[in-house]
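What follows is chain A.
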Amino acid sequence: MQAISFLLIEDDLIETMKFKRVLDGLDAKHTISQAENGEEALRLLKSTKELPNVILLDLNMPKMNGIEFLTSLKNDAVLKYIPAIILSTSNNRKDILECYNIGIAGYIMKPLKYGEYKTKIENLVAYWSSNEFIKV
Partner candidate 1 sequence: MTSINPEILQRALLREKAARKQAEKILEDKSKELYLITEQLRKANKKLQSGLTEKTTELQGVFDNLVDAYVLMNLKGEIINLNGAAKELFGYDVSEEKINVIQLIYKDDFEYAINSFKLLISKGFFSDYIARVNTKNKGIRWVHINASIIKNSNQKPIGAQGIVKDITNQRAIETQNKKLLHDLEKSNEELGEYAHIVSHDLKSPLRSINALVNWLREDYENILDDSGLKNISLIEQTLEKMEHLINGILNYSSINNNTDLKNTAVDINSVLQDIISTIYIPSHTTVTALQQLPTIKGDKTRIQQLFQNIISNAVNYIDKEVGTVSVSFEENQSHYIFQIKDNGIGIEKEHFDKIFKIFQSLGNNKNSTGIGLSIVKKIVEAYEGEIWLKSEPKVGTSFFFSLKK
Partner candidate 2 sequence: MKGIVFTEFLELVEAKFGLEVVDKIITAANLPSGGAYTAIGTYDFAEMLSLLTHLSSYTNIAINDLLLVYGEHFFSVLASSYPQLIDKYEDPIALLSSIENHIHVEVRKIYPDAELPTFEIVEKAEDSLTMIYKSSRAMSSFGLGLMNKTFAHYNTNAEILLEHIKEDGTEVKFSITKN
C-alpha cells in the first residue's frame, strides 16, 4: 500500500482529531496537511511544492465555503487534477448535485458513531491507496 498525502480542510478541532486518529491507527505512513477554511487551503496549495494526493473537505466552513473552494480548485489548471472528497453533515440533494457537477471524487456523510466513521475513513484510505495519482 502506498502512503497518501492528504489535505484536510476542516474547522472543527475534534473532526480533525478523529481523522488523524483513524490514520494513526493504520500501518501505512500517510501524511496530513491541514487548513481551517477554503481560503487558507488555496493559499497553502499555491505555495507548497508538494501537492497533496487527495483533498478532504467539509462543505460548511467559515469564510470560503466548500462549493466556492471547489469551484476555485477546478478552475485551476494544476490543482484541478487533485481528487476532492466531501465530508458532510448534509445529504441535501441540491448540495450533492452541485458538488458532483463541479467535479468531486466522492461524497461522504459524517455518521454519528465514531465506529462507523472509522470504518468509512479506513475504506476511503484503502481505496485511494490502490489508486494512481497524476503528478504534474
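In this text, contacts are C-beta pairs under 8 Å (C-beta built on N, C-alpha and C of every residue); 3 or more make two chains touch, one makes a residue touch a chain; residues count from 1.
Selection criteria: all candidates are chains of the complex that A comes from, given by their letters.
Since the model is a prediction, treat every value here as computed from it, not as a measurement.
Chemist: Pick the candidate touching chain A in this complex: 1 or 2?
Modeler: 1
Chemist: Under the stated contact criterion, what part of chain A meets candidate 1 in this complex?
Modeler: 12, 14-15, 17-18, 21, 60, 89-90, 92, 110-115, 117
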